[in-house]
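Removed: one protein chain of the complex. Kept in place: all other protein chains.
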Amino acid sequence: MDLLCPPGGGMKQNYLSIDDIMMSSEKIPSTFLVSVKTLGYLDPSTNKKDIEVGSKLDLPLWLALSLAHPRKKFVTVELTKPYKATYREILKADAGVVNLYKLCPYYYALGQQQLSLNHAEGILVARSLILAFSDRFRRIMDLSGNAIGGDNSSLIQQFDEVERRLFALGQKSLQSFQRWEVGESRTLRTSELVSRHRKRKREAVD
Amino acid sequence: MEHSEMEFIAEKQKVKIVPNFSMSKIYFISGEVGPFQPGLPTEVPFWLAISLRQRQKCVIHPPDWLTIERLEEIKEAETTTELFTPLPNTHFREMCQLLLTHAKPNIQNADAVRTLVKDIWDIRAAKLRSSSDKFIRVQAGHARIDNLTLMEINIARPFLLASLDHLHTLRTSKQFTKKTRNKEY
Amino acid sequence: MDDTLDISGVSEEGEEQITSEQVFQQLEEIWVNERLSPNLMLCRTDITECILEQMQEMEENIARAKKTDLKVSLHQLELDRIRYVLSSYLRCRLEKIEKHAAYLIKKESSDGPSVSRLSPEEFMFAKELTSGVTSHLTASALKHMPKNLQTLNLEDSGKVPNLDHYVFLRVNKAEEGIIVDCETDVQNEDKIDLEVDAQHIMRYKLIENLVENQTVSLI
Partner (left out) sequence: MFGEKALDLIREVHRTREGSLGPYNEDGVRQVLEEMQVLYEANQQDVAQLVQNDSDQTSLTAVQIRHDSLQRNKRCLLAYLYNRLQKIRALRWEFGSVLPTDVRGNMSPKEIEWFTKYNRALANYMRSLGNGGLDLTQDLHPPQNVHIEVRCVEDKGELELDDGSKILLKKNSLHYLPRSQCEHLIRQGVLKHVT
């Protein structure tokens, strides 16, 4: 799974990963320590020509990571909200009920990325991510094992992208076991890509 | 791997058949079998037994452990211990499935046997779920899982291993914060 | 009929004779390991070529024999089974090669020929593949970009197998003192012994060479 690449060395490995690119477009609150000539139009809150010192701007992670680099220090970045103490407390109390997807579709990955931004709270965030996942694990496992037939879409909606992938893996394995149990896996079938394609074509004709 | 591949691998296991035809030894690439004499039991790989059975050339005899008594013992043991008990065959589920499909007439109380197999399976599945949960909670980097059968592993594999991988990246990134906190990179 | 289908041991020059049965067993072993390991395993053309030969011989025998003969159709079934294992094995390798082509090509030259992961044919395939991808990316995008952005290094941007991937394994031969890092807050090394027939879950990296030398099998 592409989402499971560790940060740090991860960027190179994930260079062509769609998920990593999506994740790195998440916005990070940043404050400019220097002014930036002529790029004032990037800040929708003003009409000024330049970005001035002290301007606050939500930068995409890919840009924030570069500008906040200790060698450059063009901006300082703030930990995004879902990883701050308030949310860490909520997760600690009962991680199972939190809608992670709403906080961030790539909750774990974005949290990990922010660790490298040298927040004083980094280690606390890291610990909170680990605990949140260990707490939620059982629920994801049980749901992926029982979800056959029933409508669990509301529960799955609370899962972040990694959790959703995990859920899908568990479910697929179990469904294919049930197919095997009743002997269905002995029947050769039309490939899924082909049947989807044919179905679409039929719909287009109708 | 696909579950049907687990079955495929299980079909390599030997099973006792009684043929109703005669034929000299067959020299397969994967080993020799036979000779076959009507009424004389012989051991062949399961895939061969199935093929002969489909042509009504033999009957398949279930192994000793596929009896109500033996399975009840196993179920009892499985219920009373916290660990996984050893099953008579590492392809337990696949073998039961194959035998119940192809050797049903020779299995006494086949329906009761089927129920027992399912019961044992369900008890173990519940155990596997709680031990997986424990494994994740204690954040161990390693676990010993003796006596888990291959089909159980195959079902659990995609979800459990990906979860462990996820947890591993979370732990790695935690170390990453420690290492880089005091120095520029 | 019997005699034409007889397959005796395969002799390799200067080596002890191994039977076709043993070769097939080895194929099954490397097949399962390949399917379950995160990286491309060492290339075993010694096994695959031997199996291909055996299969071909059997096919010829079958083609010569009477179609209605029971024995012939059983041989055909076995042949289908063996072809399945071999195809699945090679297909799995091909998928990994496609995923990590640039990395594998680079590794092949840095590791030297003694630890070849790619057969010459697989190497050729990997080469054609990377050159195809490179020229597609160049023609469709790179060459229309500003000059200083036209470089592409597939080795660096391409995917590297994740050796930290967890695996299930069974122990074939005892081995002592395997380091499994215990990654709780206190980072200390933890050693375990591998007992025969024991089953474990751990990261692939820790036992990679034990899989290659068949001390353990992935399950």
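We call the chains A, B and C, going by the order they appear; numbering starts again at 1 in every chain.
By definition in this document, contacts are C-beta pairs under 8 Å (C-beta built on N, C-alpha and C of every residue); 3 or more make two chains touch, one makes a residue touch a chain.
Worth saying up front: this structure is predicted, and the values here are computed from it rather than measured.
Taking every chain of the complex into account, the chain not shown here touches A, B, C. Checked against the hidden chain, the listed residues C:Leu86, C:Met202 or C:Val216 yield one contact partner: C:Leu86. Residue C:Ala139 is the one among C:Ala139, C:Leu163, C:Ile179 or C:Val196 that touches the chain missing from this view. Take chain A: the residues that touch the chain left off the picture are 15-19, 21-22, 25, 34-39, 42, 50, 59-60, 62-63, 66-67, 72, 74, 185-198, 200-201. Chain C meets the missing chain through residues 48-49, 52-53, 55-56, 73, 76-77, 80-81, 83-84, 86-88, 90-91, 94, 98, 121-122, 124-125, 128-129, 132-133, 136-137, 139-142, 144-146, 149, 152, 157.
By the touch criterion stated above, the residues of chain B touching the omitted chain are 2, 4-5, 7-8, 50-51, 54.
Simple rule for what comes next: only the chains that are shown with their structure count from here on.
In whole angstrom, the spacing between the mean C-alpha positions of chain A and chain B is 36.
Inter-chain centre distance (chain B to chain C, centres taken as mean C-alpha positions): 24 Å. Centre to centre, using the average C-alpha position, chain A and chain C are separated by 33 Å. In chain C, the residues touching two or more other chains are 162, 164.
Shared interface positions of chain B, i.e. residues touching 2 or more other chains, are given as 139, 157, 165, 168, 171-172. The part of chain B that touches chain C in the complex is made up of residues 1, 5, 8-9, 12, 21, 23-31, 47-48, 51-52, 55, 57, 135, 139-148, 150, 153, 157, 160-161, 164-165, 168, 171-172, 175. The touching residues of chain B, when paired with chain A in their complex, are 2-4, 7, 97, 101, 129, 132-133, 136-137, 139, 151, 154-159, 162-163, 165-174, 176-178, 180-181, 184-185. The touching residues of chain C, counted against chain A in their complex, run 156-160, 162, 164.
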